[in-house]
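I have a structure I would like to understand better, so I am pasting it below and will then ask my questions one at a time.
One chain of protein is taken out of this complex; the other chains stay put.
When the chains are written out, they are named A, B and C in that same order, and each has its own residue count from 1.
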Amino acid sequence: MRYLPLTPDDRRAMLAAIGAGSVDDLFVDVPASARLARPVDLPKHAGEMEVERALRALAARNVPAGEAASFLGAGAYRHFIPAAVDHLIQRGEFLTSYTPYQPEISQGTLQYLFEFQTQVALISGMEIANASLYDGASGAAEAALMARRVTRRAGVIASGGLHPHWRDTVATHLNWSDAALTAAPADPEGKEDLAAMLRDDTACVIVQNPDVFGRVRDLSPLARACQSRGALLIVCVAEVASLGLIAPPGDMGADIFVGEGQGLGPGLNFGGPYLGLFATRERFVRQMPGRIAGETVDADGKRGWVLTLSTREQHIRREKATSNICTNSGLCALAFTIHMALLGEEGFRRLARINHANACRMADRLAAIKGVAVLNDAFFNEVTVRLPVAAAPLVDRLAGQKVFAGVPASRLYPGEAGMENLLISCATETTREDEIEALGRALEGALR
Amino acid sequence: MRYLPLTPDDRRAMLAAIGAGSVDDLFVDVPASARLARPVDLPKHAGEMEVERALRALAARNVPAGEAASFLGAGAYRHFIPAAVDHLIQRGEFLTSYTPYQPEISQGTLQYLFEFQTQVALISGMEIANASLYDGASGAAEAALMARRVTRRAGVIASGGLHPHWRDTVATHLNWSDAALTAAPADPEGKEDLAAMLRDDTACVIVQNPDVFGRVRDLSPLARACQSRGALLIVCVAEVASLGLIAPPGDMGADIFVGEGQGLGPGLNFGGPYLGLFATRERFVRQMPGRIAGETVDADGKRGWVLTLSTREQHIRREKATSNICTNSGLCALAFTIHMALLGEEGFRRLARINHANACRMADRLAAIKGVAVLNDAFFNEVTVRLPVAAAPLVDRLAGQKVFAGVPASRLYPGEAGMENLLISCATETTREDEIEALGRALEGALR
Amino acid sequence: MSTEDPRGPRRPAGAPLPGAGAGASADAGPGGTVSGNRALAIEERLLFEQGEAGRCGVDLPEPANFKPRIGGTERKGAIGLPGLSEPEVVRHFTRLSQKNYAIDAGLFPLGSCTMKHNPRLNEKMARLPGFADLHPLQPESTVQGALGLMAALVDWLKALTGMPAIALPPAAGAQGELCGMMTIRAAHDAGGQDARRRVLVPESAHGTNPATAALCGYHIDPIPANARGRVDVAAMKAKLGPDVAALMLTNPNTCGLFEPDIVEIARAIHDAGAYFYCDGANFNAIVGKVRPADLGIDVMHMNLHKTFSTPHGGGGPGSGPVALAASLAPYAPLPWLVAGPAGLHLQEEATGAASGAIGRLKAFHGQMGMFVRAYTYMLSHGSDGLRQVAEDAVLAANYLLASLKDTLTPAFPGPCMHECLFDDEGLRKYDVSTLDFAKALIDEGFHPMTVYFPLVVHGAMLVEPTETEPRAELDRFIAAVKGLKARLDAGGADRLKTAPHFSPRRRLDETRAARQPVLRWSPPSR
Partner (left out) sequence: MSTEDPRGPRRPAGAPLPGAGAGASADAGPGGTVSGNRALAIEERLLFEQGEAGRCGVDLPEPANFKPRIGGTERKGAIGLPGLSEPEVVRHFTRLSQKNYAIDAGLFPLGSCTMKHNPRLNEKMARLPGFADLHPLQPESTVQGALGLMAALVDWLKALTGMPAIALPPAAGAQGELCGMMTIRAAHDAGGQDARRRVLVPESAHGTNPATAALCGYHIDPIPANARGRVDVAAMKAKLGPDVAALMLTNPNTCGLFEPDIVEIARAIHDAGAYFYCDGANFNAIVGKVRPADLGIDVMHMNLHKTFSTPHGGGGPGSGPVALAASLAPYAPLPWLVAGPAGLHLQEEATGAASGAIGRLKAFHGQMGMFVRAYTYMLSHGSDGLRQVAEDAVLAANYLLASLKDTLTPAFPGPCMHECLFDDEGLRKYDVSTLDFAKALIDEGFHPMTVYFPLVVHGAMLVEPTETEPRAELDRFIAAVKGLKARLDAGGADRLKTAPHFSPRRRLDETRAARQPVLRWSPPSR
């Protein structure tokens, strides 16, 4: 086996040093009844070429989004990621290191985490950020739990514009406590009045911007309403690229920002690994979940970084920890940090403008189709359209023509009324004009 | 421009520090008549995504060998290269370093070159090796020039089994000196008697094993004949993988070994960059071309490596140098060294056996086709077959069916008589049984 | 946010690096360098201290006639992101990487973390566009290969655990625990056993265990270890009762020991109407040798980023699939991977067979990038190779234990499983702590072992070499430990107490970091 360096000679010599007759002597504590006498019934080891062939055969049974005209978004966004990003994250010193528990030989990881935290704080307009969570959805759940700790209240209100997968993730996490989740109904038309739902025991309101239907809102009024009722406003951003154009949660008055950084970091990956961004006010830091890198000095007085405030965390605080999270999305955070470093102020903002411009073009093209209505007046790179027919079968049909027309709302809201004909479509900087035209033509053809 | 760090502010400040009014003031020495007033007439700079699209569009107009059933060899061989190889050679410390002129901060490069030299010496059965040349063909030319220096004789004899591209490369290099090249006629049947061609002024005989038609020979008799006449025997190996099975040139009595290491290092690359291997006897070292890494100690007495014996080289010896080579195939040598390290004794030899076994299977399948005759009795992974029809148009036709049936001998010997119907076909460890069957069927279909 | 450039006044080019700090004076002395660099060890500032307006690492075309339709929500003012070119960014992160230790560079015997070699083939396969470039909501007809890979991974994990169901969604070990404990609570609730709110957790458990149980609304009841580092079975049994929901046990445990009474433990748990949760972080010790189902385990998470070699990446991402007994399988989280008429299908709704599902744990269906790597690893090793993995991992740990048992003080006698545990008893007489010893190992070119975990041992040093270490590297580690011990014997304790000496930074002031938290860069003016 190419990955196993011990030779039969090594094994013999090592057993001799141990004073054991055979490897099985080392497994004495395993009840005899449970010891397997032979390998389980699975294929034997295989060479690299054979394994690569097997994997390529599986990969070939998929259609990469890049080989279709793809207008899929709804929580996962396809952006162009410069080659330097993937090159750098593959450096062994990043890829094959662990959580930076020994800071003297982990300054590389710690410094980029500190830079990551700064970037997240800057783009979200918040004061401080953590070193990442699994993804945006679980981050929203952590935010709700944190709001409960901060406010000592039980009520959690979820906007009808919150991605239903995020909403359900929050619900799963709250389910085992005495928190009470009130989820507003799905809100494709942007009509909900969350301020009116606030109660005295409301810990937080969770809202998404742009929302799952692509609509952008100024959340400042809601923030003021929350503040006056002592509730925290949690603002979720599923499409982090939107922060280059749209006023950030911090500017609108958010108390907690939760983001999904996948689009500018790890990429699509069929759903994971993704990158949970999390930021809040400085005064809440001791209730914040997740690791944090902080600045300090070494024995020679030189600036350096360490993991800090770990009394919030499970390995110190155990059942009283702010979260059970341990492994997070370190390498995805690195990818994000590198990409953001390449983009910088100018690139990040321009990228957002390009996304929006392409989405405007897409929206106009869709609106020009007979029987198709665009629901959003304000959006970033994604809109919801009402089709004259059910969206899901249409999307399946167009997939055969290598057009991924969008995400049918019914896929996100299975069985829910009023969703059948809605289609959520997204354009990014990767969307070409000819693809928009292909989408338009394909829809026109299918609706004829 | 993403690759240019100087900002307009930087430029202004730097010009001020220099005391120049404008950048054009720095170009004062350029005759005014030759200064271009504006950029040349070519497209303007483009973003990474746009450039990648342009390159992918070009790539899409090719059929990678891996997407066909490919039986192409004849000087370039497709082997499976483990993922670790490409990963490691992309480490910036290897990829973006220069020739190790400052050994204290180039020990990585120098140590692998020393390891490479050792590997080349071991597999070729020679005493010493250099740190690579451009490719095998130019290595053969260097070998001929070296043999002239060593023997002070003018005659160079090239076997009819020497790849015609290598033969022509030797010819081009010898053309401007008083060396006299005698090239034996192409020898698909393996009938030539090189010993009979030896003369008193013969500096060397250049022979290839396996030869361009795939034939393997024991060269010991020829080596003895050369030795008795005071000529050097240069043994070329275009398919380095063959050295895992076939007795090495050193064992057969070669004075100089020239190899093409492409198959186990950089890969196919449509012809380049490739990897010239070069080894010889210790006593000829001062006539050897190319860089050499050697062992020494540092000021603290620790073992280390440097480039050595550079009094042979152009940067010291100028017009009296053994060669004009400067830049060589460093990174390709690294790929080779890593791959050889992974293979080791066991892997290198087994790889050769697999190649040969697959070639036997291919040869048998070809021989089973009516009207097709296999010319080789002894071969490594490549054979020449005589078809009942011209090979070139047939090969072109089968390419449309994604079968690259082999290299028509007429492509290597354009216009030469007796070559039309010969096809040189190769199998490696990457060749699947179903591909051999596809080749057989395709040929049968075409010959029906 | 103010509308000025929050980066504040720009640092003059070439000004001394902040990193050089107060200590730079030492560097600049006659024995140091004028730059504060030390040949290949180069100081590097923060990104934010390097940016310049007018510089950018990407070339994006400005859209023509840009007219936003964003309902007047435009961002006001500068964000404050630094502008850097690609060469600077590549250099910045290259230099940062050079300040890290990694498995690729040497032994990383961090106990409980299974820092094994990460095969490069895995990385290559995970990057095939046919996996990496799939949107999670693509029409299912276009992702049958990806779903097929997930199904194959499930099959392998079933065969290796002996359990009938696998939940793939959890993002890491801790989320796997959460998933598993939620299924337990859901099962109890569904069975009218919602009064069961106590969970037994050994004191030696990893912090995620109690933290997870608490998240599920459980009270944690610690159970003690016996003198041999195992669960005190009598004490455990004494704690059983009608309010006990589950036992959470790590096996092999965090002392690196197999629980020999595990079958008896399982029986007692089950007899008490509770479930047996196993933390499978240490599965590497037994993969292919023992099937957890055969030990009476009801639910166990596995860390693909440990046993199955997906890289830790400086702290993540991971993947924590959960193996479930038949009794718990109905509560598995959404989505479910099921075979449908049109091929494999992700069922996203809690309907039909899935109506008991605990719900959704994250936005999408799992860490696909890790699945590809883990499955590649499994195919590479095969059933024979995986079994050898466990054997070699256990052999290596016992070799270290045997070789160091007279140098350091083993917490428990051997044989151990895949990791061996020492306490600080042997160090105390030199007035040297576990931390000092760990830092001294840094200077010797090794990553230290896990220190001060598990908590049941004083000054714990938990050493997990894994199966991918050559014997020569183990021997070098042994020689270094012995050499440091010899140095202590020779009166060199001070050198250890002030270690490390040769790393990019010397010992860092963690107290200061926590007392005066600086958690982000801020412009100097702020």
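Operating definition for what follows: contacts are C-beta pairs under 8 Å (C-beta built on N, C-alpha and C of every residue); 3 or more make two chains touch, one makes a residue touch a chain.
Since the structure is predicted, the reported quantities are computational estimates derived from the model, not experimental observations.
J.: Among the chains included here, which ones are touched by the excluded chain in the whole complex?
T.: For the complete complex, the undisplayed chain touches A, B, C.
J.: Out of B:A180, B:A341 or B:L447, which touches the unshown chain?
T.: Residue touching the chain left out of view: B:A341.
J.: Which residue from B:A158, B:A254 or B:V407 sits in contact with the chain not drawn here?
T.: B:V407
J.: Taking the full complex into account, find the residue in B:P188, B:G250 or B:G440 that is in contact with the omitted chain.
T.: Missing-chain contact among the listed residues: B:G250.
J.: Which of these touches the unseen chain: B:G125, B:P188, B:G259 or B:G440?
T.: Only one of B:G125, B:P188, B:G259 or B:G440 touches the chain omitted from view, namely B:G125.
J.: Touching the missing chain, which residues of chain A?
T.: Counting only chain A, the missing chain is touched by 1-5, 7-10, 45-48, 82-84, 87, 92, 104-105.
J.: List the chain C residues touching the unshown chain?
T.: Its contact residues with the unshown chain are 13-14, 28, 30, 33-35, 37-43, 50, 59, 85-88, 90-91, 94-95, 98-99, 101-106, 117, 119-120, 380, 442-445, 468-472, 474-476, 478-480, 483-484, 486-487, 492, 495, 500-504.
Definition applied: only the chains that are shown with their structure count from here on.
J.: Could you grab the centroid distance between chain A and chain B? Build each centroid from C-alpha atoms only and quote it in angstrom.
T.: Averaging C-alpha atoms per chain gives centres 47 Å apart.
J.: Of all the residues in chain A, which ones touch at least 2 other chains?
T.: In chain A, 2, 48, 82, 87, 90-92, 342, 429 touch at least two other chains.
J.: List, in ascending order, every residue of chain C touching at least 2 other chains.
T.: Correct list: 53-58, 60-61, 83-84, 86, 90, 94, 119, 121, 123-124.
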